[in-house]
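Only a single protein chain was left out; the remaining protein chains are all shown in position.
For chain A:
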Amino acid sequence: MENTTSHRNILIKSLLGAVVMFMFAIFVLPPLYDLFCEITGIGGKTGDAYTATEVAVDTTREVEVQFVATNNATMPWEFYPVEHKVVVHPGEQKEIVFYAKNLTGMDMVGQAIPNVLPNNAADYFLKTECFCFNNQPLAAGDDAELAVVFIIDPDLPASVNTVTLSYTIFDITDREAMQVSQLQ
């Protein structure tokens, strides 16, 4: 048939289009979503480790920072903030501690995922040190004090007087089977 090449043309172009959309779904949409959340602060994700620079402490302003700890559905650890809230000046470096205890008879690995509310504060919550940057292996019955060192950026929007830092701790023992064997 005289149309054969043309049929094949449409077939190849359409299949290429389908492959491009498949790649788009897997390789473009997730990073695009992360980027969007990072720019807008939606999801309350905080950034990676922040290297402290000299900033003037704004002593005229006080911000209350509250701490919340949540266990994800299947996580049997004891997990809570030692202090439930602190009041800081923007620019001031502050260290606080969360307590975690593995109540089970098994060696486990936990991973805490941070979240900051309100959303427009997420970009101004700077952590120079956080246990959430790594996962937390705890042998059976062990406990640990987990430190967070943070600075509230003085550029924090004026409307925000209270910031809530929440950690949800997940059981990632299955993912990190290697580390569990090292504990023993």
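We adopt the following convention: a contact is a pair of C-beta atoms (placed from the backbone, for glycine too) under 8 Å apart; a residue touches a chain by one contact, two chains touch by 3 or more; residues count from 1.
Convention: contacts and distances are computed from a predicted model.
> For the complex's missing chain, which UniProt name, "YtkA-like domain-containing protein", "Signal transduction histidine kinase", "Cytochrome c oxidase subunit 1" or "ABC transporter permease"?
Looking only at the record, the undisplayed chain corresponds to "Cytochrome c oxidase subunit 1".
> Could you list which residues of chain A touch the chain missing from the display?
3, 6-7, 10-11, 14-15, 17-26, 29-30, 33-34, 37, 40, 42-43, 72, 111, 113, 119, 168, 170-172, 175
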